[in-house]
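Complex shown without one protein chain; remaining protein chains in place.
So, subunit A:
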Amino acid sequence: MKQPNSQPASELMLRETASQTAGPYVHIGLALAAAGNPTRDEEIWNEMAKPEAEGEHIEVVGTVIDGNGDLVRDAFIEAWQADSQGVYQPAFDLEKPFNSFGRTATTFEHGSEWTLKTVKPGRVRVDGIDEEHGAIDDKDSDLASARSALKMAPHINLAIFARGVNIHLQTRLYFEDEVEANAECPVLSRLEPSRRDTLIATREEEEGKVRYRLDIRLQGEGETVFFDF
């Protein structure tokens, strides 16, 4: 039986499957504990760094706020970040001390805050090449390659899914105590100053624990910058 999207339609390309909202019950599928349901042996959740992971251990927290200023209590968030050395670790494995990928959610509990337990990411080169292991072609010195060797400021990529969000919103979280790196970041520095601050998490310290806070505002005053890429 023919699939509607099994034959290339135009330009010899298939169309991407269309997005739909994750809906109000996304947690039963992707955040089982947050839905109050039994979990499986291994879940993809918000402890990205175990105590033995290298780097500065931090908690990253926030809320999600809608255009009326109300808390979004049913958001689901995915995080993707480099390790403390600025290297992405794609092979997800819960036995490793650090995973670059994590998930979190807001619910009607815990003040409707999301939380990630992680380490502060290192700076990543735009082209992702790890200087220790990757080859850099010194002869290549034009603008494009100079750009690709630039280092971005430490950041965590966040994708926000929720009821009412038809296609997930992609943003980045930066750190307020990385002033110099933030000023040099080729992504952050492109933003208008009035909007740049919406991506910068504030630092809090409590009983020796370092916590960064970023509230994500979906709409209106102080609206978070969302990216298309």
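Quick notes on this structure:
We take it that a contact is a pair of C-beta atoms (placed from the backbone, for glycine too) under 8 Å apart; a residue touches a chain by one contact, two chains touch by 3 or more; residues count from 1.
Note that contacts and distances are computed from a predicted model.
The listed choices are "Protocatechuate 3,4-dioxygenase beta subunit", "Energy-coupling factor transporter transmembrane protein EcfT", "Light-independent protochlorophyllide reductase subunit N" or "NADPH-dependent glutamate synthase small subunit"; the UniProt protein name belonging to the chain that is not shown reads "Protocatechuate 3,4-dioxygenase beta subunit". Across the entire complex, the residue among A:V61, A:V124 or A:L214 in touch with the chain not shown is A:V124.
From the options A:W80, A:W114 or A:F175, the residue with contact to the unseen chain in the full assembly is A:W80.
The set of subunit A residues touching the chain not shown comprises 1, 3-6, 8-9, 12-30, 32, 35-38, 40-42, 44, 66-68, 70, 72, 74, 78, 80, 82, 87-88, 90-96, 99-101, 108, 124-130, 133-134, 140, 142, 144-145, 147-148, 152, 155, 157, 159, 161-170, 172, 186-187, 190-191, 195, 218-220, 223-229.
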